[in-house]
Structure formats: C-alpha cells, structure tokens
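The complex appears here minus one protein chain, its other protein chains still in place.
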Amino acid sequence: MDPWRTAIATSDATNIWVRGHAVTSLMREATFTDMIVLLHLGRLPSPGERRLLDAVLIGVADHGSGAPSCATARLAASGNRASISSAVAAGILAIGDDHGGAGSNCMELIAEGLGAAARDGLTPAAAAARTVDGAVAARRRLPGLGHRVHTTDPRVKVLFDMARAEGVAGDGIAFMEALEAEARTRIKPLPMNIDGALAAVLHDMGFPPPAGKFIFIIGRVAGLTAEVAEEYLREKPMRIKFDVQYDGVPPRRE
Amino acid sequence: MDPWRTAIATSDATNIWVRGHAVTSLMREATFTDMIVLLHLGRLPSPGERRLLDAVLIGVADHGSGAPSCATARLAASGNRASISSAVAAGILAIGDDHGGAGSNCMELIAEGLGAAARDGLTPAAAAARTVDGAVAARRRLPGLGHRVHTTDPRVKVLFDMARAEGVAGDGIAFMEALEAEARTRIKPLPMNIDGALAAVLHDMGFPPPAGKFIFIIGRVAGLTAEVAEEYLREKPMRIKFDVQYDGVPPRRE
Amino acid sequence: MDPWRTAIATSDATNIWVRGHAVTSLMREATFTDMIVLLHLGRLPSPGERRLLDAVLIGVADHGSGAPSCATARLAASGNRASISSAVAAGILAIGDDHGGAGSNCMELIAEGLGAAARDGLTPAAAAARTVDGAVAARRRLPGLGHRVHTTDPRVKVLFDMARAEGVAGDGIAFMEALEAEARTRIKPLPMNIDGALAAVLHDMGFPPPAGKFIFIIGRVAGLTAEVAEEYLREKPMRIKFDVQYDGVPPRRE
Partner (left out) sequence: MDPWRTAIATSDATNIWVRGHAVTSLMREATFTDMIVLLHLGRLPSPGERRLLDAVLIGVADHGSGAPSCATARLAASGNRASISSAVAAGILAIGDDHGGAGSNCMELIAEGLGAAARDGLTPAAAAARTVDGAVAARRRLPGLGHRVHTTDPRVKVLFDMARAEGVAGDGIAFMEALEAEARTRIKPLPMNIDGALAAVLHDMGFPPPAGKFIFIIGRVAGLTAEVAEEYLREKPMRIKFDVQYDGVPPRRE
C-alpha cells in the first residue's frame, strides 16, 4: 500500500497544484466547472465545453425530493441530524444503475457502437441501427431511452442545441439521435432521457464511460445538500413511515 | 500515518488471533456474541452476560420497515440494486442521536450521574433524582425515557428481569429505574424505552458510552440486511415518492 | 411508493414481532445468531446450524486493521470523529467483489454448478470438474480459491470439520472440495479461502447467493466497530498519509 502514486494534486509549504496548475491561479481565473474538467481530463475546457458541462450539471442537480437519492438523504438526515456528511453520503449511495447510473452504461454503449463502426467503416447512424438490432435480439433494454415521468424530457433538446451551437456536438450525439430514431421504428417510441443526452455530450467532450456516474454525482450533490438543509430547517427529527403493510406469517399470540 | 498500531487482531501465514485468542479456537468454542464482547472489551463474557447481550442485539435488530434506518436502506437499494454494501451502509447512516443513538447519550448520563454519586457518597436513586433536577432546571430531555410508538416498551422488562436472574444487574439498572420513577413524579409518565434499558445493561457489563451506538449498529445490521434482501426480492427498482407537495415560489412560465 | 409491504417485522402498541415470533420471546430464548437466521430465512436454525453460523461470523469479523474495510473505517473516523455511524458505514462501503464479496460470487458458482449437475444427473465432483473446465476455457478466475496472505487459510478446515460433525455438510461443501482438487490438478494449487468455505456452508444451510455478502457484512461490523472504537481511543484526529508520490505533470512556477 505504500507509497501511493498520484498525478492529480501536490503541494509544498506554500503552494498547491492540481494537474500542474497552481490552485491560486485557478481560483483567480477559472470556474468550478473548469476545475471539474481539469481534475477529470487533465486539461481546461473550451468555452463551449464549459457551457455544456454547466448545463449538464444543472440538468441533473435536482428533480424533486421524491427521487431515491433525495428521499434517502432526507430520511438519513431525519434519524441522524448531527451529521451533515452522513445524509449527503446516504443520498449518493442511492445512485447506481437504476438511478443516475444509466449515463455510464449509455456511454459504454456509445463507445462500443462507435468503436465497432470505426473498425467496419460504418456511420454513427448505421452503428446505432446495429446496436438496436442487438438489443432487440437479446431482449435487452437500451440505456438512455425512456422515462418514468416525462413524455419528453425537456433537457435533451437544450443540451443538443447548445452542443451544436458551441461546436461540441460529435459522433456521440449523432449516435444517440440515430438510436432514438431506430428504436422508435423497431421497438416503440422511447424518447431520449437526460442520461442518454448526458452520455452523448460527455462522450463528445472526451470523457470515459465511468464519468457518466461521476458527473451525475457531482451535479446531484448540489441538490442533495439543499434537500438536507431543507430537511433540517423545516422538519422534526425521526420521520417514521407508518403506511407499511405487514403481509408475513401471522404474529404468534403467547 | 505510518505505521499504524492496533491491539485487536494480528496474523501470520497460517494463523489469525483476535485479542490474543486464535480465531480457529474461537470458531470452535465461542458464539458470535462472545466475539463481539471480546472485540470490544478484550475479554470473553460470562454466560449471563452473553445471554443479556444476545437479548439486547435481538431487541434492536428490527422494528419495522418504516424506521429511518430501514426505510433509508430500502430506498438506497431501490436506486442502486447492484451494490449490497451501499444499501446497508445507507441504513447505518440514518442511525444517530435521533434514531438508535440515545443509548450512548443515556450511557453518558448514567456514567456522569453515578460518577458524581460516588464522589458524594450518594445511592444510585439519589443520583438519579439529582439528574432529574438538573434536566428540569435546564429544560433538557432525558435520553432513554419516552417512546413515539409504544406506551410500554415490552423489551425493557425482559432485559431487566434477565439481568437480575443472571446476576448482571448493577448500578446502571438501579439508576435508570430510579430515573424513570423520579421523572414520573417530577415531569410526567415517561416509560423507559429500549435505548434506556440497553444503556443500563451495557453500563453494568462494563461497556463505555460509545458502545451504545456500536451495539445498536451491530444488532440493527441484522435487520437492515434482511430488509435489503426483501427489497431486492419483492420490489421493482426505482421507488419514487410521488406524494411530495411543492410549496415554494411559483414556477415561472416562459 | 406507498404503502410499502413487508413480511419481516410488525408491531402494535405493546408488542413487536419478527417473522411472526414475539421479540420478547426471542430475547428470552434465542441467540443473536438465531435472530440472523430467522430474519434471513424465516425460520430458526438447528443447534448445528447455529454453531456453524457462529463460526462463520467469528471467522470474518476481523483480520487486521490493514484490510480495506478496517483501514477505510479508521480513516473516516480520523476525519470525522463525531459520527460513529459514518465510520462504520465507510468501512462497509469498502466491501465488494474485491474484498469480502467473493462469497456471494462463489455461492452463485455453486448454485449454477449444482443446478446444472442436477439437470444432467452429475455428482457434485463431476459438476466441479465441469466448472473448472469452463473457467480454464474462459480464462476466468474461480472465486473462493487462493489467498493473498495465507498459504493455508486455517479457518476452512475448522468450518468443514464442524459442518460434518454437526450434520450440516451437504453438496455445497462437496462441490467446493472437488473444485479445489480439480483446480490443483488443472491449474495450480489454489487453497480454498474463507470466502469459498463460507459460501459452501451458507449454501448448505439454504441461504441464497446474496447472503454471502450480507453475512460477511454482519460479521465484519463486529470488527469494524471495534476498530473505530480503538481509533477514537488511541489516535489523534486527522491522519494524513504523507508518503504519496506525485508523478503527474510538473507544477507550473509563476
């Protein structure tokens, strides 16, 4: 275990550097979103990339207190009000493949689809068609398409329009748009969701697939902290959920 | 940070020892509850202490899916089904001063009360009366008394009867019984709850105050794991709580 | 999300039941290990099963402060001493496929192997041979075999001897012993580890594969709580790991 190696941050008695940049320079000249790109990609973003990542982070920050991550954070806060980090961490623990994690899976789909396309000289659209074929044959759901609440996710168009206006749109967006169109024809209308749009945009910025979850978590922490702060301010400790129906073996009377 | 020191466990290529005992001997001869005592107190329990700690652990293991710890674990499981440890950890994070943590606070109250009593030559009952005086004067709630659901917590009498039958009952139990009686006279009927009984029993076994939380967590993990297992088996992913009422500033129409 | 259903616990104003048993009866008559079986399997264990599960839980409780789970818990405790549940939860979060999670994967291997064997009328040994064939062909590692520290894991023999003496040994143990023998012949000597032994024993007691992780977590929490208690007692806050070597892009001088 010892010593550890890192290429992220180092410091001496009076300086801290991240990816080689003095933190003090970054504090003067960069935005937090720049810092996220620097930490993860080792370079600062272009202005267009910065705007796009800002939009992604805003888009996933909060969607209502009833989402698993927010509700988990509030319940943990309710039992353990003295520990802010416990409640935020509990909220993050609800993030996974079923909630907030589809972006990573979708980025893998994009990377695989476009990788195969590059080897075989296909367009992104042809690659997407092949991906839908595979999903239909294997009866597998396609990540990034479909939504429980929204018929049309309003955030998708905003992201893609912005990506085009800023010159960031690339094969990832082309692939996901073709995927949505193919799925509509071959399966049923499954409008792209924020995970799919986030995946396309992050792919086109050069992020690797795990970043789908990392970026979702970074954005959602802004919302989780606000939800926990509101729980402390507005609610009494110790929420108990009373509408639980017991349907197990009957209680033994003694 | 290096090297670390520990007095808990060590091993060589073919042996593991905990508190000096070979793990293989413990596996053959001890119970898990013995192991908990050995890990925390550095000694094995008497048969009576073992029975009493078994009863404490059973008493706090599960009390219904709607308690903050269980509901938090189930919600985390709902969003992130691939990670068993995430859901269990989220449940533990809901445990704090407001849920499952009163035992530790109550153990501190007992230790302070009995410590002051020893200095001043008071009985546990007199010490408890002084503690109630202090709480009334400071308008402070007494940990270990009162319950949201139960008028009488059925687990208290079982623990105290068992402690007396097994010869484990000591000043901690005497103090808590006097505290309940004094509070009934001076404040209002506040029946002792499981946290108060757990605190008294653990005090009389020689555990320090933080053990109130540690032992609660150990017991509750048995229930949390079962709750998470049931969530996976019986429910679909991604529970969303829909009955959330928004009462913030009105949505802007654009 | 509402109402929730559960078959685990229910209560009224003066009683709590778990799997239909009054908690007060369990407190008087059962051990904590019985309670774990009751919560997870819906039935109480035989005396032999109880002894075996005690041995499993003891065997995984603690193995040294340097294991990822224990070191994670101690570091979290070091930065955040006010929150006991945070440190314990952090330790649990280090438990996964790479640490403490092989038991679940091994239980799936056993269930698949024996399931296929039952369909094809094979003995457990023949099923194990087929499993090794598959792993060799796919260049896949076999969970439950091999260990980083121990040449022979001393806990394996204890568990299997006890399982035989108590009449609990079944096809799971037979399968894992055959797997170890086949792997020695076909691959190289890979002594069975505690995860493999735990998997065989839990399989033979009727636990489903996820229980490999659940039971490991329950046992390890006993050790994690002791490690955290020792961290508070013996160490100052805020351990910083100083032997970190930076090998990234050179710091920019300004």
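To keep things simple, chains are lettered A, B and C as they appear, and every chain counts its residues starting from 1.
Criterion: a residue touches a chain if its C-beta (ideal position, glycine included) is under 8 Å from a C-beta of that chain, and two chains touch if they have at least 3 such contacts.
Values in this document were obtained by computation on a predicted structure and should not be read as measured data.
Enquirer: So one chain is hidden, and I want to know which residue out of B:40, B:203 or B:241 touches that hidden chain in the complete assembly.
Expert: In the complete complex, the chain left out is touched by residue B:241.
Enquirer: Considering the complete complex, identify which of C:9, C:38, C:95 or C:192 is in touch with the unshown chain.
Expert: C:95
Enquirer: With the missing chain put back, one of C:68, C:134, C:191 or C:206 would touch it. Which one?
Expert: C:68
Enquirer: If you put the missing chain back, which residues of chain B would it touch?
Expert: Answer for chain B: residues 1-10, 15, 17, 19-22, 25, 42, 66, 80, 82-83, 85-86, 89, 93, 241, 243-252, 254 touch the chain left out.
Enquirer: Residue by residue, what part of chain A touches the chain that was omitted?
Expert: 1-2, 4-11, 13-16, 18, 23-24, 26-28, 30-33, 35-36, 39-40, 53-55, 57-59, 61-66, 71, 74, 83-86, 88-90, 92-96, 101, 104, 149-152, 154-155, 158-159, 162, 210-211, 213-214, 217-219, 221-223, 225-230, 232, 234, 239-243
Enquirer: Contact with the hidden chain only, please: which chain C residues?
Expert: On the side of chain C, residues 2, 64-69, 71-72, 75-76, 78-83, 86-87, 89-90, 93-101, 148-149, 237-244 touch the unshown chain.
Rule of thumb we're sticking to: only the chains that are shown with their structure count from here on.
Enquirer: Looking at every pair of chains, which two share the most C-beta contact pairs?
Expert: Result: the chain pair B-C has the most contacts.
Enquirer: Could you name the chain whose Cα mean is nearest to the mean of all protein Cα atoms here?
Expert: C
Enquirer: Farthest from chain B by Cα centre, which chain is it? Let me know.
Expert: A
Enquirer: Taking each chain's centre as its mean C-alpha position, how far apart are chain A and chain B in Å?
Expert: 36
Enquirer: What's the distance between the Cα centroids of chain A and chain C, rounded to whole Å?
Expert: Chain centres of chain A and chain C, defined by C-alpha means, are spaced 31 Å apart.
Enquirer: Between chain B and chain C, what's the gap in Å when you average each chain's C-alpha atoms?
Expert: Centre separation, chain B to chain C: 23 Å.
Enquirer: At which residue positions does chain A touch at least two other chains?
Expert: Chain A, residues with two or more chain partners: 2, 66, 80, 82-83, 86, 89, 93, 241, 243-244.
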